[in-house]
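This report refers to the structure that appears directly beneath it.
The complex appears here without one of its protein chains, the remainder shown in place.
As written, the chain order gives the labels A and B, with residue 1 at the start of each chain.
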Amino acid sequence: MDFLFSYIALAEIYVLLSLSTNLLVGIAGIFSVSQAAVFGVGAYIVAWFLMNNVLGFVPAFLIAAAGCVVLNILLTLPALRVSGDYFVVTSFGIQLLATAVFTNWTTGTGGANGLPGIPPPDLFGKALESTGQIVTLCSAAMVLSCVAFWLVMRAPFGRMLRAIREDELAVAAAGKNVLRAKVSAAALAGAFAGIAGGLYATFLSFVDPTSFDLDASILMLTMVVVGGARTLTGSIIGPFLLLALPQILTLIEIPTTIAAAARQLLYGVLLIAFMLFRPQGLAGEKL
Amino acid sequence: MNRLIRCAVAVLAICLTFGGVAQAETIRLGAILPLTGPGALIGTQQMRGIQFAIDQVNAKGGVNGNKIEVLFEDNQAKPDQSILSFNKLVDLQKVPMIFSAYSGPTLAMAPLATRKKVLLINAGAQADKLATASPYLINTLPTIGDEVSVISKYVVGEGKKRAAILFENDAAGIAGRDDYLKAFPAAGGTILAQEPTQFGQTDFRPALLKLADSKPDVMLVSITAGLQQMAQQYKQLGLKFMVAGTTFFQDPSVVADPAAQGFVHTQVRIDAPPALAAAFKQKYGVDMEFFVRQYYNATEIVVAVLDKLTAEKKPITGESMRDTLLAIRKFNGLIPLEFKSNTATVKLDINVMKDGKDVTIKQLSNE
Partner (left out) sequence: MLAVQLLVNGFVTGCALGVVAISFSLIYATTKIFHVAHAGIYTLAGYLAWTFVSHGVPDIAALLLAIALGALGGAAIQQFLYAPLERRKATHLVVLIASLGLLAVMQNIIAAVYSANILQFPVPWGSRMVAAGSIRLTWTQLLTAVLSLAAYAGTMWFAHRTILGKRIRAVASNPFLAEITRLQPQAVYIYVLAIASAIVCLPGVLVPLDLGLQPYGGITPLLTATIAMIAGGVGSISGAFALSVLIAELQNLSLLVIPGEWSIGITFFIFVIFMLFRPTGLFTKAR
């Protein structure tokens, strides 16, 4: 059961990250490969507070979320000054800079060794130690976030974001504050990423820079695109499918010496096939 | 059609009867290693070490008639993938024991190992935290601190008191660097400078140049990959200071390379019959490098434990394996060692690379 639970917990955390990436990239149109950096900051903040016994889980969690909101706003401000393609590389640069900080700032993040022994999350004084309890917590967080996402998309704010995606000039001409809408989307995306970080740190009880690197950002993007961009369903399907894929691939018998490389290869082939034959993902709108 | 079905059923029945009886239980073990991605360079060595040992055991009929199978999972050196793989191997495949590598993933799995009473065997990572991470974590190689203090004392004893440190900017390299910073001054020397390199990055020239600029007597090295490239660039730059390191140095291609002439290092004593190295080379086309040997040795230990358990007809669980391992205590495989705690004590020598061979010049132990 633990295997199933750990898979579900991880998938749910990635759903939160997908919602975050979806908001930023799919809906607000800000191409970002630095979401893993924000995710990492959320995780490290919660880890630090819990390990040094400064705050309980819930307050640490909220601070992490708030911190990531601010961080995401700061990070996406350049996007608004720099046109699409250039921001891609800026975003790469931000992510790589973040990895450098995570790896080298030993006092804050434990450096390359990471932070082991993070206490489990506690709600109202009771620690959630079993995988089953953690899954319940993650599920609750996921459901709440999905509801929030859905409500936002149906609200006038969500409709404005969609309109901006269709025709930014028209929206601006209609007197709406495009900048504020995009920044708000980035803020919400930051919140989702921060929450995901807090859950991740307490679920694994260990964080290190390798979980928050460029590969992780690219995985998040892939989940959004394969699951389907700009839709709620897509953000849920994407993580569950992509996390299951490597496990499914292990069911295929391949000689040990090349098994791992062969599976990564298959994964790459699947990505290519998806992009060629179903670019809108499983449940998305055409990006 | 009826006749065909009856035939098929008969054949099936025969197979089931004789198949079931003739086969003893296959013992399934797990291994969670970085098999793709940048860590693959090390993970592949580790996998080969395990597989080679298992193949040899199975060729001789297994352990008291039981064949052993190792299920390899690729964690790409990431902690979250490790947790997934751990739970999969334990929940679905019910393995009692898992080979692990890299400090990060091992530390992430340690609490799970304690809770589920699964034996974790680490033969590659040397971070100090591993010594106390879990009662179910066994480290078959000493933490790097021991080797570092031995080589530091030796180097200072040779009159080289001013040192510069070259280290890999990751958990393994930094652990070594931190230990050098403590041990070398404790032995009477001074550290003049230190420079990091990225794991997998084989351009050592800037770091070597910067260290050379501080004019050290000796360079203390804490890297796990790219040693041969470093040796070559050291020679190309015409550097003359002594180069010292730990067992990581013992990479056959480095030993054979004239650029590494004069490199000194601690060496965990290894009893490797040349026939073994030759057989390995024949199968995989490369020499038995450092991590191959570590994991081959760890597998030998596991096989010895399983041998005792099956001979005494005891159940094979994480708990019984761990208790038996600690009870047997002394193992004389490829790398003779003793378990006075969760972490092995080994005999250390000081070796120097000379004319394509690694020559022992001093014998000690890491007490």
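Please note the rule applied: contacts are C-beta pairs under 8 Å (C-beta built on N, C-alpha and C of every residue); 3 or more make two chains touch, one makes a residue touch a chain.
Please read these numbers as outputs of a predicted model, since none were measured by experiment.
Q: Among A:I73, A:A262 or A:L282, which residue is in contact with the omitted chain in the full complex?
A: Answering carefully, the residue with contact to the hidden chain is A:A262.
Q: From the list B:G159, B:G238 or B:P315, which touches the chain that is not on show?
A: Missing-chain contact among the listed residues: B:G238.
Q: Return the single residue from B:E25, B:D213 or B:D271 that touches the missing chain.
A: In the complete complex, the chain left out is touched by residue B:D213.
Q: Which of these, B:P105, B:P196 or B:P216, touches the one chain of the complex that we don't see?
A: Reading the full complex, the residue touching the unseen chain is B:P196.
Q: Where the complex has a chain not shown, which of A:L62, A:V101, A:A148 or A:L282 is the residue touching it?
A: A:V101
Q: Which parts of subunit B face the unshown chain closely enough to count as touching?
A: 36-38, 40-41, 43-45, 169, 195-198, 200-203, 205-207, 209-210, 212-213, 225-226, 228-229, 232, 235-238, 253, 286
Q: With the missing chain put back, which residues of subunit A would touch it? List them for me.
A: These residues of subunit A touch the chain that is not shown: 25, 31, 78, 81-90, 92-94, 96-97, 100-101, 103-104, 218, 221-222, 225, 229, 258, 261-262, 264-265, 267-272, 275-276, 279, 286-287.
Just so we're on the same page, only the chains that are shown with their structure count from here on.
Q: Provide the residue numbers of subunit B that touch subunit A in the complex, in ascending order.
A: My answer: residues 35-37, 40, 47-48, 51, 72-74, 77-81, 83-84, 87-88, 90-92, 103-104, 107-108, 110-111, 116, 127, 129, 133, 169-171, 173-175.
Q: Can you name the residues of subunit A that touch subunit B in the complex?
A: Where subunit A meets subunit B, its residues are 1-7, 10, 103-104, 111-114, 116-117, 131, 200, 204-208, 210-211, 215, 243, 246-247, 250, 256-257, 259-261, 263-264.
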